[in-house]
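Removed from the display is one protein chain of the complex; every other protein chain stays in position.
Up next is chain A:
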Amino acid sequence: MYKRLRKEAAEARRSTDPDLLLCPSEDNLMDWRAWVRGPEGTPFERGVFELEIKACGQYPLAPPTVRMVTPIFHPNIHGVSGEICLDILKQEWSPAWTLASACTAIRALLSAPNPDSPLNCDAGNVMRAGDMDGFRATARQCVEDHARGGMPSRDALGDLAAPGKAAAPPGRCSTWTAILVVLVPVLWALSAI
């Protein structure tokens, strides 16, 4: 397990991927941090999102636990816990994935929000109601409020990857959501009149 994680750490150090920054914590190869850039053409494009990654003793036969630290308005990412609903992190995990490719899959999830079986019911409901403009506006606002810290520099990584230096606590996107969820039906009703 450590052999594999050491290889992944060496690879992460060599990486020049402009959209993903990944590194283990200085004192524990089981704890990692990652930053992914929001994909262009999505409401997340101006944001950089921090991920907390924990490998278990069975890694890579068992998937890593990945949590989004940066608050985000997305149907498949829990607004408070940061839990991510992605098949390859659960029943479709295979050791053919690495921490880096799993982060890339999470980035792809930002481009493909799926409102069925949502972890963030507010985001799911807005999308299911067909209000894509409302979804995008709320998601963009959440990016402005929480995800504008930019990509950390690779040189400064040693410090940033230390545990306990995570960004702001998650969960604040739900206030916005609550307002929106109330507003959308009201506006809808008004427009009908």
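Convention: a residue touches a chain if its C-beta (ideal position, glycine included) is under 8 Å from a C-beta of that chain, and two chains touch if they have at least 3 such contacts; residues count from 1.
Throughout what follows, contacts and distances are computed from a predicted model.
Think of the chain that is not pictured: of "DNA-directed RNA polymerase III subunit RPC6", "Negative regulator of systemic acquired resistance SNI1", "Trm112p-like protein" or "ubiquitinyl hydrolase 1", UniProt labels it "ubiquitinyl hydrolase 1".
Among A:43, A:118 or A:134, the one in contact with the hidden chain is A:118. Per the touch definition above, the residue from A:4, A:46 or A:67 contacting the chain not shown is A:4. Against the chain not displayed here, chain A makes contact via residues 3-4, 7-8, 11, 57-58, 60-62, 85, 88, 90-98, 101, 116-119, 121.
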